[in-house]
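Here the complex is missing one protein chain, while the rest keep their positions.
And then chain A:
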Amino acid sequence: MIKGLAILSFSFLLGMWSGELLGSWLGINANVGGVGFAMIFLLLIKEYFNKKGCWKADLEFGIEFWNKLYIPVVIAMAASLNVKSALSSGTLAILAGIIPVFIAFWVFKILIKNLPSSHE
């Protein structure tokens, strides 16, 4: 179990590091895609272990636990967002927060329709 968790942590730290490096290379003080890189590292490591035949269910259990913990983490995050100030920072914040979302839903619908390859 702990070995799987170690693999997850290793991918996470490596990914975050890549994100920070890319950020400072681009000259912005932000982590660019760190989580995305970490996910790709994790998938690559899994692929490699699978090919070598040493990916075991026990390894996956340590990662699966965090995978399952994902929704609870989101629930906790939602409860600790600054919902009140978002709603009270005025009409513009509410309009500019909601209307573009609907436009984006519409753009998404068109994009998906015109790119049938994404339906797999």
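The rule is simple: a contact is a pair of C-beta atoms (placed from the backbone, for glycine too) under 8 Å apart; a residue touches a chain by one contact, two chains touch by 3 or more; residues count from 1.
We take it that contacts and distances are computed from a predicted model.
Peer 1: Mind telling me which option in "Phosphoribosylformylglycinamidine synthase subunit PurQ", "Malonate transporter subunit MadM", "Phosphate-binding protein" or "Formate dehydrogenase subunit gamma" is what UniProt lists for the chain we can't see?
Peer 2: Matching the unshown chain against "Phosphoribosylformylglycinamidine synthase subunit PurQ", "Malonate transporter subunit MadM", "Phosphate-binding protein" or "Formate dehydrogenase subunit gamma" yields "Malonate transporter subunit MadM".
Peer 1: Could you please point out the chain A residues that touch the chain left off the display?
Peer 2: Counting over the whole complex, chain A touches the hidden chain at residues 8-9, 11-12, 15-16, 19, 22-23, 26, 28-36, 38-40, 42-44, 46-47, 60, 63-67, 69-87, 89-109, 111-113, 115, 117-120.
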